[in-house]
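What you see is the complex with one protein chain gone and the rest in place.
Order of writing sets the labels: A, B and C. Residues in every chain begin at 1.
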Amino acid sequence: MSEARVPSQPATPPDPQPARRRHKWTMVVDLDRCTGCQACVVACQAENNIPLNTEAIYLQYRVIEWIRIERYWEKHGEEVRARYIPLLCQQCDNAPCEPVCPVYATYHNVEGLNVQVYNRCVGTRYCANNCPYHARFFNFWQPVWPSTLENQLNPDVTVRWRGIMEKCTFCIQRIRRAQREAAQEGRSLQDGDVVPACVQACPTDALSFGDILDPNSRVSRLAKDKRAYTVLKELGTGPNVIYLAKVDPYAPAPKKHDHH
Amino acid sequence: MEITRRDLLKLAGVGLLGAIAFQGCRIPERELRVESPVALPEDLVTGRDNWYATLCQQCGAGCGILVRVMEGRAKKVEGNPDHPLNRGKTCARGQAAVQALYHPDRLATPLLRGQPVDWEAAVAELASQIRQNRGRVFLATNPLRGHVAAVAQAFVQSAGGTLMAYEPLEDTVLRAAVKRLSGQDVLPDYDIANARTVFSFGAGWLETWGSPVRWSWAYGVFRQGRPGERGMFIHADPRFSLTAANADLWLPVRPGAEGVLALAVAYVLIEQGMASRDAADRLTAGRGLAALAAYQPEVVAARVGVPPQRIREAATLFGARRPSVAMVGGSALAHTNGLFTAMAVLSLNALVDSVGRDGGVRFNPPPPLGLPSIPAAPFARWRQALEEMRAGRVGLLIVRGANLSYGLPAEAAEALPGVPFRVFIGPIADDTAQGCDLLLPEADPLEAWGTDAPEPGPGFATLTFQQPVVRPFRQGMSFGDVLLEAGRAAGLTLPWANMQEAVRDGARRLFALGRGSVRAGDEAAFFTGVLQRGGWWDTQERGQGTLRPEPAPATPPAPRFAGEEGEFPFHLIPFTPLGIYDGRGAPLPWLQGLPDGTTTVAWQTWVEIHPAQAEPLGIREGDWVEVISPRGSIRALAYLHPAIPQGVVAVPVGFGHVGMGRWAHRRGSNVFSILAPLTDTETGALAWAATRVRLRRLGQRQRVPKFEGVVLPLQLEERPIIPVVKEA
Amino acid sequence: MQERRDLSDRQINRDLLWPVLYTPLWFWVAVLALGLVVSAGAGAAAWWMNKGPGVAGLNRPIMWGHLIVTFVFWVGISHAGVMLSAILRLTQAEWRRPMVRAAEVLTVFSLATAALFPLLHSGRPWRTLYWVFPYDFSRGIWPNVRSPLVWDPSAIFTYLTGSALFVFVTLLPDLAALRDRTTGIPHRIYSLLALGWRGTPRQWRLQALAGILLSALILPVFVSVHSIVSWDFGMAVSVEGWHATVFAPYFVIGAVHSGVAAVVTLMALMRWLFRWEDYIRSEHFDAIGRLLIVVATAWFFFFALEFLFGLYLREPQEVALRQAQVFEWPYNLLMILFLLTAYFIPVPLWLFRKVRRNVALMFWTSVLVNVGMWLERFLIIVPGLARKQIFTFEWSVYRPSPIEILMVTASFALVALGILVFAKVFPLVPVNEAKEGQVLKAEIRVGRRTVPAIVREQ
Partner (left out) sequence: MHPLPRSTTTTRDHPVEEYPTSPREVAEDIVGRAEAPWPRWRWLVLALGALFLLGVVGLALRVGQGGDHTRWGYYAALLGFLYTVAGGAPIVSVATRMAKAHWRRPLARIAEVYAVVGVLTLLLFIPLMGVIPPAEGRNTIWIVGGVRQGWPPGAPVAYDLLTLVMVALGGLALLWIAAIPDLAALRDRGRGGLTALLSLGWRGTLRQWQVHRAALGVAGGLYFIAYVGGCIPFASDLVLSFVPGWKDSIFPAYYALSGLQAGLAAVVVTAFFLRTVGGYRRYIHVDQFWGAAKLLLALSLLWAYFHWSAFLTFWYGRTPTGQNLQVLLYFGPYRPLFIASLFLNWLIPLFAFLIGPVRRSVLGPTLVSFSILVGALLDRIRLHVATWSVPDPRGHTFEAVPPPVPLGVADGLLLVGGIGGALLLYVLALRFFLPMSAWEMKELTYLRVVRPFLKTRAVVLGKPE
């Protein structure tokens, strides 16, 4: 019982499969740039064939937005401030949603993406319960579009059936396309080759996407910022979406809390 | 490359192209085996896509976009990275352009008095009408720029009549102010990216006002794009808008007092000796600070509604952290004293002499090739015009993009029937189309040719090119082509045969200039180049100009409001929501279903009211309330907004259409219908923020269709999701 | 105290077998009524299949609702059987005899009903095949053994098989008795089922041995089933109030609480419907009442632990959840109802011998307990989801839809129907046990008093 000091677990668990990785896709969200303009939301809906969020859907609290802007109030005495944060699937290294799926419909691929296999999903909704980020959306109804609007549907993306779970894929179809084009041009992926729809649209450049394994990529540089943090760090999910804290010179001195 | 049997099996169902592509980026076998033999189809399916550069016309900003086309169908809009205006970015509305293209309720064929007819018949009918009504033609459009403006002008000149542009929330006042202070009739550009301080008055420049994408991009740089330098953003707005939410310092100014606030700031600047002499002298007519005595913060604090130390704090920041820029727009100018406000604010730029400087106000050159720009005519003139129609002095009314029946419900309702023949041109029949004799299906912007000189522009000469990216999905014709065809059939003399030719011609003349962003050997190559780049611009041809403040009035002109304070306790501030904007986005489910920036409400007209004031009225969230103004009343869902100043209620515009497709028809209520017809005393622009209202609970309640949950989403203090640091 | 009457074997046979041999009118009425409710529920389920999960009141983030609550509830009830028959058999509690079979049958039917719910509740029930059974779809994927939802079916089906076997083994001698009292086709069926039971000493010894063995073997399953059900929630690190270490024993003891209460309800009904006053005596209610006091109190102790430690870290979202449960509408009302019905009304009553020996009172209190236990499951599952994590922006509400309510109601009818039909075909009170009881009953004289005694089984 007289052993040396025990190494304690790191706050974010070690990368489960470092050897096999070629890329580790990561998004960095600068909350000081984000204005909450929702361009990313529509861009995502256009790219990923998200069902129309009708008024009925709103009234049922069943809105589907793979990336969503949450607006939080902050009360400082009389004064009320609003804070915006874009939230999407955090593609956790240590995703709570993965082990609980009985039919293996959600798995982790070598590039660190947490992928949902639609045709495997039976809709137990356990993964949604166990996702701390509320990032998983369930198709309570059969998604329908007026026939003309079907012309717009993106052929690269599956149209999901009712009764299954869906969520942000980091636009995996774009990743694959970029990889294929790079391969056909016989070069390796460059930083900026892969641009998810939301990142592409973001007017303020608040979102940036890239390969964290590439030390020169924009995300790698931003991830070193001293404002960098991950949401719900204490759960140890190891998110691959890194946030940069909001800057507010007029904010009251922040209360001390032992989380971030 | 050889495809093994196993692969073939795996690829069953995937096209050969897909198969080859798949071989191109074969998914590592071990991934398939270890993680799951079932991969997401997104891993396999691929297809060929083409990208076409064109012009976004979801709002007036005129951003350049790329459209992704697969199998002849437009799939996705992305910003054109080459375009100087929006630099590859888009807003929510721009993204929705493809949905507009495939909207199920687009007019399929021309309708003559409700009967479908083919284009020949339709054009013939229109031509004959033109012939009969020479001199009595009235062309009502949205503000026009580029070649289509030229076409419209030529058409009206030749046919004889009037051409007037209409926009419910016009920029007349700002234009007038700029013209008075600088002598130019152009909208200025603000170099936010290089500014250290931005002081905006009422202008929702991060949402829908002006050129939001361009300025949002600049905002990103302004905040975090410059190492060691974070811009400071001050915003004065009677409503807690999304822009206000992003400001470091939000001054909840009383409606109509923005100008006074601006001059109070000027007072402090001069007092602190931060102001440029020359400008200060002009503002005070050389009489020094005494001339502004009426604007001393301590004096005006009460009527401005902002404590004096706050005003001084803001002013000091504005004066000290230069370059700094002041912007004005939105509800700040929608008062009877709008022009005063506009000039007061613009003068601030002169005081901190940021005019024409980096990080300050920059002027745009006039549109290239001398192309005309047809801005919105002021409200007052429209009322006259409608009066004339009622009096039957207009023989033929052609409406395109000017939704009169929506913006001036009462006036239009009685005036329009006075016109013997009314033509509506548009993709979807809107409010004004009701009762028109001839409805012409207009081609979607993504199916049409055209050019655009954005205003406000990037500060140098720019001409965006618009080209069809898909075959017409409905047999529509672009506005310009309609005018040209019908005009020629009516024997008018018009410059071009059709819009495509007009655009080619434009390219030809640009090529002749021999400068600018696209260089090519011959015209054809140049044209291709221009279309590929999405436009032409010349960073050398910059705008020039200065702002010369006028002496401030000794006593601040007080705003007039419709409705007694006693009877109508609330200021009504209409505003344009992120999605449906001023109603143009209403037909599109993506935009209708887009959570509002501050309230996250969608699909319904709501009224924002402060909880403390809702409480005595017995109003809870989800109550249907009646918003009553001296002019009328509308229904809206109550949303208790913790941040909106007391004494103010806000209602979104853009709802309550008749027509405009299944998703907009009779959805919500039209706030224009209760706005009093007050105008800015000098420009005649509609003072759409000058109406007072009262609220009445209607008994019914319902769940508010909003994105946020059931409890007030406050950040948990010990466990914030969005931690805040005091400086970067 | 009510005297234990001496009963002849003949008498016992007549009393216990009559419902099987003759059919009263009320039987048909009851079957008809229950059948109607069940088919209504089936209709609701069909509607769900046809229209999609949207017909439920569920939303984001409240993805689980009434159906899962009811699933847990029925699994809980199913713990009655083993608790009474197995444990009491092992501890040789004399008073178990008349109620063991009822308990076991209740186990079987409630478990079967419970198993329906997770399947119906899923988004695509027709695809759940490769969830429930380790069936390989030629893609090399098997169910994900890490998921508690895979542990569930295995545990439940093991338990179902075990208790069905249990029922059958203990039923053997009675089957023989029936075989000898029937003619025609029933006779054939009974003789088939009776496996040639002749009642030889060897057969008896084997049967007794099998009973003991099954009891011992089924105990671990008994514990595992509800533990695993509890882990459906306990493993979910993300849901406030679910990730508690106490859940497994808390759920199990809660299950016993509701299960035993359900048996009391059943006993009372049997006593009334089949007029078995001589077999289901007030002393039995007394004994089971005492057992219930202990179980309920133990359960309450765990409940207290769960609630106390739910607030242990003082995380704001923890506090918010507990506030919701205790103070916010409608949870506050449900919480009060739950506490009253599950503990604070019945247990104090049971402390009185008079109450314990009053059949009607025992019946109603036991019904109360199960109302409370259903609410308990609801209060664990739904508020946790409604206050998930620190995302106050997402906190939501859940209102069950008529479809869900219909399916839940029907499940009760289904169980009742099952037991009723069983009672029509087999004796609900084990004849052989009753006779054994007669044999082992004895008395001891202490001074002037006669103390009821039993010969200790070896």
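Here is the rule we go by: a contact is a pair of C-beta atoms (placed from the backbone, for glycine too) under 8 Å apart; a residue touches a chain by one contact, two chains touch by 3 or more.
Treat the numbers as computed from the prediction; the structure is a model and nothing was measured.
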Touched by the hidden chain, restricted to displayed chains: A, C
Selected residue (touches chain absent from view) among C:Ala33, C:Ala46, C:Leu206 or C:Leu308: C:Leu308
Residue in contact with the excluded chain [from C:Tyr190, C:Phe247 or C:Phe363]: C:Phe247
Sites on subunit C contacted by the missing partner chain, in the whole complex: 1, 94, 223, 227, 231, 234-235, 237, 243-250, 283, 294, 301-302, 305-306, 308-315, 442, 444, 446, 451-456, 458
Interface with the unshown chain - residue positions in subunit A: 1-13, 94, 96, 99, 234-236, 258-259
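Rule of thumb we're sticking to: only the chains that are shown with their structure count from here on.
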Pair of chains whose C-beta contact count is the highest in the structure: A-B
Chain closest to the middle, measuring from C-alpha centroids that were averaged per chain: A
Cα-centroid distance, subunit A relative to subunit B, in whole angstrom: 30
Sequence positions of subunit A contacting 2 or more other chains: 61, 63, 70-72, 104, 120
Of all residues in subunit C, the ones touching two or more other chains: 141, 390-394, 396-397
Residue ranges of subunit B in contact with subunit A within the complex: 21, 24-25, 28, 30-31, 35-36, 38-43, 45-47, 70-71, 73-79, 86, 88-96, 98-99, 101-104, 106, 206-207, 212-213, 216-217, 219-221, 223-225, 230, 232, 240, 242-243, 245-246, 248-249, 473, 578-579, 589-595, 597-598, 600, 602-604, 642-643, 702-703, 705-709, 712-715, 717-728
Partner subunit C, residues of subunit A touching it in the complex: 60-63, 70-72, 96, 99-104, 120-126, 128-134, 137-142, 161-165, 232, 235
For the subunit C and subunit A complex, residues of the former touching the latter: 52-54, 56, 58-61, 63-64, 118, 121-125, 127-128, 130-131, 141-144, 146-150, 232, 235-239, 385, 388-394, 396-397
